[in-house]
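The complex appears here without one of its protein chains, the remainder shown in place.
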C-alpha cells in the first residue's frame, strides 16, 4: 500500500486508524458496561438492554427539542443535562422493572431472559406509538461537531473524543462505585453469598434493585451518547444488541475487567481488518474468530472461579 | 419399546392431537388456511425439541433457529438447483446456476453446492448438517460444563453470526433475500394446491412421529436421567453418568427435530431466508414451547399453533398492537403461568373433568383399552 503514498500520509492514516479503533473500543465498552453490571453481579440477562439505550437516546432528543424551544441559551450545554436526565429516566425505569418483574424471577435466570425479551418488544412498540415509526434526528450543539485538524491529514473528530472521555469517566465511576464504595462492597457481598450478606444486615433486595437501576442507567447514558454517531429509531436498539452480547460473552460474562479487555480486543481486530479488507468481510472474520475462541474457551477471556 | 409408553390420559391426548391435525384441520379449512397451519406446525417441530432439551434437560438454547434454518437451507439448495436448469435460466450470463449467483458475478457453481444436486444427499444433509453443527457446539460447551444462561447467550451469539455470514456471502447463499422461487421436487410441482395438501399431510405425519419419538425418549431411562440432571446435575455425575454426553445427545436430537421442521417449511412455503436463523425467530420459538408448557410435548404443538394463529389474526386486525400482545404474552407466560397451557390444563381443566367423569364415566376409546388393561394388571 505504501507504494502510492508518501510515508507521511501513510503514517498519518495509521495514526487515525488507531484512533478509529479507540473510538470503536469506547463505543463497545459503553454499550456493554450496563449489561455486564447486571449480568455479572446479578446473573440476569437483560434482553431489553438495547431498548434502554434507545430510551436514553429519545430522552436526549426530547431534551434538545425542549431546550431549543424554551431555553435556546442553554443549547451549547444541553447535552450534559440530557445525559443526566437519560441516566435518571432509564435508571428509574430499570428500578421499576426490577420491582415489577425481575425480583420475582431471581431463582429462574432463564426466565428473566424471556421476560425481558417480552419487555423489549413492548418498549419497541411503545416508542413507535409515541415517537413515530421514523427515525428522529437529534441536533447537536456546534462545538460537538466537526474535528480538530492536527496536521493536514490527521483530523480528530470531536464526538470521538467526547465518547472516549465519557467512557473513561463512566468506567472510572463504575469502578469506584463497585470497588471503593460501601455500597459496592455490599453488592459484591451479595454476589458472593446472598444468604450470608442478608444475615449481616445488608438489605439484599435494595442492593439488587439499585444494581439493576445502575446497569439500566448506564445503558441510558450510552444511548444518549450514541445519538452523536448513530441513529435513533424504535428498533435501533437491535443494531447494538448483537455486538453488546458478543463483547460481554467474549469477556467472560461475570467480569467487568473481562468486558473491557474483550471490547478492546474485538474493536482493535475489527478496525485493523476493516482497513485492509471490505467492511463486511472484516466483520465476518472478527465474529468467526470470536466464535472460534469461544469454542475453545467457552467461559470467555476472564472468568470468576466458581464451582459448577 | 416400553409398554407403558403412554398412560391412558396421554393416549387420549395423542389421539386428540392426531385427530386435530389429520382430520379436523383438513376437513374444515381451505387449502390456503391449511397451508398456513402447515407452516405453524413446522415451528412445532422446534418447540417439541425445546420441550425435550429445555423443559426436561434444562438446556435453554436460543439458537434453535440455526438448526431450523440449516435444515431449511439444505432443502432449499436442492430445490433451487432443480429450479435453475439451464433452460429456466437461459437469460443469465452463466445459465444453469442459481439466479442470485449470477447477479453476484459467480460464474461457476461452488463445489459445496454440487452434491446438493442429489436428492438423497440433500435429504441426508437436512438432518446431518444441523446435527453435526449441534454436536460441535454441544461438545465444546457441555464438556467444559458451560450451561444455563451462559449457554443461552452463546447460542444466541452464534445465531447472530450465522445470519451475518449468510447475508454477507450473498453470492453463495442468496444473502438477505434468501433462496427464493423454488418450484419442483424431483419434477413434482410443489406450488400447486394438491401438492400443498399432500405436503401438509407429510408434515403432519412427521410431526406425530416426532411426538412419539419424543415420548419414547421421555419415558426411557434416559428421560428420567435428563430430569435428574436438570434438577441435581452433580448427583447424576457422581453416580457415574457422563452428563455431558447426555446433554450433547438431547441437544442434537432437538436440532434434528428443528431441522426437519425447517425442511418442511421450505417445501411448504417455497423459500428460505436468513430471517429464520437469527435471534428473533429463535426466541419466538422458545415462546411457543413456553406457552404450550415447557414440560409437555403436546403442549408444544398447541403452543406453536395458538401463538402463530394469534399472531396472524392479531396482525390482521391490529397490526400496531401485535407487539404489545406478544410482549405481554412473554411476560405473562413467565411470571403467571410458568407451566404454560399444559399447566393450566392440569390445574384447572383436569380436576373439572375428573369431577365429570366420576358422575358418568365415558366408555373408553377402543385403542386405549389395552394400555389400561396393562396398567390394571400392573397395579
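By letter and in written order, the chains are A and B; residue numbering begins at 1 in each of them.
Rule of thumb we're sticking to: contacts are C-beta pairs under 8 Å (C-beta built on N, C-alpha and C of every residue); 3 or more make two chains touch, one makes a residue touch a chain.
The rule is short, and it goes like this: contacts and distances are computed from a predicted model.
UniProt records the chain missing from this view under the protein name "ABC transporter substrate-binding protein", selected from "Succinate dehydrogenase / fumarate reductase iron-sulfur subunit", "NADH-quinone oxidoreductase subunit H", "ABC transporter substrate-binding protein" or "Phenylalanine--tRNA ligase beta subunit". Interface note: of B:50, B:164, B:260 or B:287, the residue touching the hidden chain in the full complex is B:164.
Screening B:9, B:117, B:191 or B:348 for touch with the missing chain picks out B:191. Considering A:40, A:234 or A:300, the position touching the chain not shown turns out to be A:234 (whole complex).
Remark: the omitted chain is touched by one listed residue; of B:7, B:180 or B:220 this is B:180.
For subunit A, the residues in touch with the chain missing from this view are 5, 9-10, 13, 16-17, 19-20, 23-24, 27, 125, 128-129, 131-139, 145-147, 149, 153, 155, 157-160, 228-236, 238-240, 270-271, 274-275, 278-280, 282-283. Residues of subunit B that touch the chain left out of view are 32-33, 35-36, 39, 91-93, 100, 102-105, 164, 167-168, 170, 175-178, 180-182, 191, 269-271, 273, 275-276, 312, 315-316, 319-320, 322-323.
Going forward, only the chains that are shown with their structure count from here on.
In whole angstrom, the spacing between the mean C-alpha positions of subunit A and subunit B is 34.
Here subunit A touches subunit B in the complex through residues 39, 43, 45, 47, 101, 104-105, 108-115, 117-126, 128-129, 241-242, 245-246, 248-249, 253, 280-281, 283-284, 287-288, 290-291, 294-296, 298-299, 308, going by the rule given at the top. Subunit B meets subunit A in the complex at residues 54, 60, 62, 136-137, 140-141, 144-150, 152-154, 156-158, 160-161, 164-165, 168-169, 279, 283, 286-287, 290, 320-324, 326-331, 333-335, 338.
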